[in-house]
Each structure stands twice: as C-alpha cells, then as structure tokens.
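Below is one structure, written out as structure tokens; comments come after it.
Complex shown without one protein chain; remaining protein chains in place.
Right, chain A next:
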Amino acid sequence: MSESLIEESIISRPTYGALKIVPGLAHYFLADASGAECVIRVVQELPRDMMEKVHILYVPTPGETALITSLYALGANRFEHFPTIDDAVAKLGEWLSDAKMGSQLYLAGTEGLVGQGVAKGEACGLDHTAVQCEHRGSLARRVQCVHCKTMIEDVTTQPVKCPSCDLLLLVRDHYSRRLAAFQGGCINAEDPSEEIEIKEVFK
C-alpha cells in the first residue's frame, strides 16, 4: 500500500508503513500535501459516529485549496491548517497535552513532517506503538550539521554545504529520532581542499 521509495539501509534509518486505523480513544492526524490522500483514504472509511474522535492538522502547499476542501469535508471533530510544519507541530503539541491514554497519532507525508510529528508525540508521552507513519512525496532530508548543530531543511544533495559553518557534509543514513534529523558530518576533513561533486540524490 505504501508508495514510499525508501530503500533499506542501517537500522537507524526509519522505514514507514501504511496508515491503518487501530482501536483508540482519539485519533490525531498530521499531514502535508503529499500525505493528505493517506488521511482521506483511512478517515473516509470510518463510521460517522467515530468522526467525533478524529482531529486533523494539515500543512498545505502554498496556494493549494482542493485538498483543504476534501479534508474539511471529512467532518472531523477538529480540522486546522497551518502554513508551516513548525506551526502545525506546535499545534499538535497543544492538542496532545490534553489528550488521554488510548490516543493514536497518524502521520503522513514527507520525512521532515513525519519525523517532527514522531518527536512531538514522544515528547508528549505517546508510546511509539501508538504512532503510525506513512511516507509520501519527496525524499528531501532534514539534516543536522554534527559540527555546529544547525538544522538544514529540505536537503536534496549529497554532500551538502552547511549554511552556517560552511563545512561540506556527508548526509548519512544515521538518523536521530529525538532531533528528527539525519546526521551530516564533514566529508573532507582530512583534506579540505579536496573537491567533491555535489549531486542531487534525495528527490
């Protein structure tokens, strides 16, 4: 079912499944434009009387409205959309701070959104088994420069230049769940003059 293009790698590199509703006291969804259809797919199967338990947060791509309309039409108890992942994740934190045991979290979309949703869920006390993720869309990575700790969003190249300390970083598969970021370490530390070709690899 999942249309993720992620290849198997080291254990730390997250893999994702396909969203499936499980028994729960409440169901929280967070998606971006590439994950919206996953939310629609599972929520529209739910009986009417369960919509009371459904809460949806959405990050549209700028200017897009069709998916907002479709998500709104699902009839969830709460539906809100935000221009950025940060805003939506902050809202998720607010909602989860009042949530009760038995709540389930469903995340769908790009890895940056999914990873930050996972981290927020964990920070709010959700067990990892109560969080489901479906990856859709771009393979762009959120990368932490391990040297100056800068977070670099939407990285599509290998290596990538850290915008803050200017080091050329090898984007590793090594992933931090806490930071929701892949680790980037200097690729030419031995010989900084070494020229390395920058290729677009995470599309």
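Assume a contact is a pair of C-beta atoms (placed from the backbone, for glycine too) under 8 Å apart; a residue touches a chain by one contact, two chains touch by 3 or more; residues count from 1.
Here is the rule we go by: contacts and distances are computed from a predicted model.
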Complex member absent from the view - protein name from UniProt, among "Ferredoxin", "L-lactate dehydrogenase complex protein LldG", "Putative spermidine/putrescine transport system ATP-binding protein" or "Dioxygenase": "Dioxygenase"
Given A:6, A:25, A:66 or A:148, the one touching the chain that is not displayed: A:25
Residue in contact with the excluded chain [from A:66, A:101 or A:189]: A:101
Sole residue of A:89, A:126 or A:167 that reaches the chain not shown, by the stated touch rule: A:126
Touch list for chain A against the chain that is not drawn: 22-25, 96, 99-104, 124-127, 129-130
